[in-house]
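Next up is a structure, given as structure tokens.
Omission of a single protein chain aside, the complex is shown with its protein chains in their original locations.
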Amino acid sequence: MAQKTIEEIMNSEVVLSIKDLVIKFNLRGQELTAIRGASLDLHKGESLAIVGESGSGKSVLNKSFMGLLDSNGRIESGSIMYNGQDLAKFKTEEDWIKIRGKEIAMVFQDPMTSLNPLKAIGKQVQESIELHQNLKGEEAKKLAVEILNDVGISEPERRYKQYPHEFSGGMRQRVVIATAVACNPNILICDEPTTALDVTIQAQILQLLKNLQDKYNLTIIYITHDLGVVANVADRIAVMYAGDIIEIGSSEEVFFDPKHPYTWALLSSLPQLGVKGEALYSIKGTPPNLFKEIKGDAFAPRNPHALKIDFVERPPYFEVTPTHKARTWLLDPRAPKVEPPPLVKKMQELYIEAGDKVE
Amino acid sequence: MKYISTRLFRSLLTLIIVVTVVFLLMRMMPIEGYFGANFDKLDEAQKTVKLQNLGLLDPWYTQLKNFYTDLLKGNLGESITYRPKVAITKILGDKLITSLKLGMSSLVVSLVLGLGLGILMARFKGKFMDKLGTVYVVGANAVPAVIYYLLIQVFFTDIFNLPLLYDKSNPKSWILPILCLSLVNIAYYAMWIRRYMVDELNKDYVRLARAKGLTNKEIMSKHVMRNAFVPMAQYLPASILYTVSGSIYVESLFSIPGTGGLLVTAIQRQDNTLVQALVLLYSSIGIIGLMLGDILMAAFDPRIKLANEGGSR
Partner (left out) sequence: MSSKKIIGKMADSIDPSLFDFAEYDESKSELTGYSNYSFWRSTVQVFMKNKVAVALLILMVCVIIFTVIQPYLPNQKSPTQIYINPETNLQYRNVQPNDEFRFGTNSIGQDLWARIWSGTRTSLFIGVAVGLFEALVGITIGALWGYVRKLDAIITEIYNVWDNIPSTVVLIILTYIMKPGISTIIFAMCMTGWLEMARFVRNLIIIIRDREYNLASRCLGTPTNRIITKNLLPYLVSVIMLRMALAIPAAIGNEVFLSYIGMGLPLDIPSLGNLINEGRALMMDPNQRYQLFFPAAVISVVTISFYVIGNVFADSADPRNHV
């Protein structure tokens, strides 16, 4: 399947635009800032992967597009523009009902618990269709069977009547995807869609999502901590750390020419890239405590190359290419030159070599 | 179907064990209870003859065998002091029907009111309605039932001008006994349905349903409610037991001619055979209730047919 070029993506319209979003939670009587002024543009038809370790805010960010934040969370400031409306201003359930499913649908991490155990799977798919596609009864059922077929469930008519416990994890995830696709949404958010599955099944599910993206004309956001997933499917990658997007660019750019020290660290700790016989790199320390106000660059305390300014002032975005930007003072002209870690450098060289050959 | 027949067989086995255990325990009843009023006038020899005639001096296995043979013939022995020489099955007949009617009406009332209250509490979790319901649930669970039965009897008869005692021909006289019998069960159902609904609401499939675009109301009615009802089936037996023990109070308080009131009378008059028959009856009701609950669950929950769990509940 032909991957869209980065230029095609950047030229297509922006469907979802997030600006300086701040999301806070009240927890144990304290205030936690989960998203600290993140900005992001989602282009039509692309696959964007949001990568980060647990607690980096990637799930919270996506839940805020659907009004699914827990009741102790709120959008403090910033905007989420979709179709001329600011979703950040939405308060009531009636507002969100127009968005959920119909415009933006979601696939959750754990297929074992995402389906109602007491309802036949076909009915659960059909429910989405009846909600959003103006079909009822037999017609809706026909479409449900068709979608079940599309997500790769054999004998969909027989399976329609079966219950979730009769399916394996991978099959259930296909059903979950079917319920999301059956809403006929514009944007599909996949929250760790393969984390709970066997490695052998993961690739199948990712391939399925790719196929569905073409057939149903979807814009997909993958939320994941697994860079392996990202490499397979994403056109663009956004790296999140401590509630902020610290680097965003096309897959090639982020993989082969990363600029933020956190991205370096993340790539260096990928087992697939490790050099045989050498200890695998691991990021020291823990992510910052989001109850406290973060000054400067959130990654600074864990960054061996941190500059003094990293502890004083928050870095702005520096543009590397029109499609690639990163939030690190290292890109400031005044900053000393810092060599990326050897592994990242090797990747860079590989990339340049490959590019030379093509030319 | 296979599940149900296994379950039936298990219950039958438990029933036999329980009946046997209870029967053997009852052999230790004070012997006065076999004689009635003239116990003190009899000498040792006369007592021995009487006990021998009743078969009480036989070894326990013979007694057990005789008991089961009689039971299969539908014979539970004769009453001693309550209505001397009258077959117990005859005494029980009408009373059992009265008790069943009362118990069933109270179960229906408490199911409707209890589930209604619990659903309201779950929907308005943390709000005034929930707190009010919780106060009621705590009160009904903690305070010994007889206290509020008595208070109801004292006050409600005056305030609502309802008859104090049961009268078969006056339907108004049914209201207070049924209300009393239902109070504990209403609290019980409300408490559990609330807990299950709150549990269900936190489950992933509810998040998916919400992400699909269902409204809160639809999620409640199409997903949460049914799923929360399924585990409720297992509480049916316990509520039958509550009704049984409640009926012991309520029937004697309101002079209802049922088996619960009979048990109190039989104990007070030391009628051993009648006490034995009633105790066995109540143990069987307990076991049958548990079995019904399990079968009901299987009927609602498609998962149970596969996983035949067994073991401790």
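Structural remarks
Order of writing sets the chain letters: A and B. Residues in each chain are counted from 1.
One rule holds for everything that comes next: a residue touches a chain if its C-beta (ideal position, glycine included) is under 8 Å from a C-beta of that chain, and two chains touch if they have at least 3 such contacts.
Bear in mind that the values here come from a model prediction, so they are computed numbers and not experimental data.
Between the chain not shown and the residues A:77, A:168 or A:286, the one that touches is A:286. For the chain left out of this panel, the touching residue among B:18, B:129 or B:175 is B:18. Interface residues of chain B facing the missing partner chain: 14, 17-18, 21-22, 25-26, 28-30, 138-139, 141-147, 150-151, 153-154, 241, 244-245, 248-249, 252, 263-264, 267-268, 275, 279, 282-283, 285-287, 290, 311-313.
Of the residues in chain A, those that touch the hidden partner chain are 27-28, 257, 284-289, 292, 300-313, 316-321, 325, 329, 331-336.
By definition in this document, only the chains that are shown with their structure count from here on.
Considering their complex, residues 203-205, 207-216, 222-223, 226-227, 230, 300-303, 306 of chain B touch chain A. Residues of chain A touching chain B in their complex: 66, 68, 93, 97, 99-102, 105-106, 108, 110, 113-119, 127-128, 131-132, 163, 165, 176, 179-180, 183.
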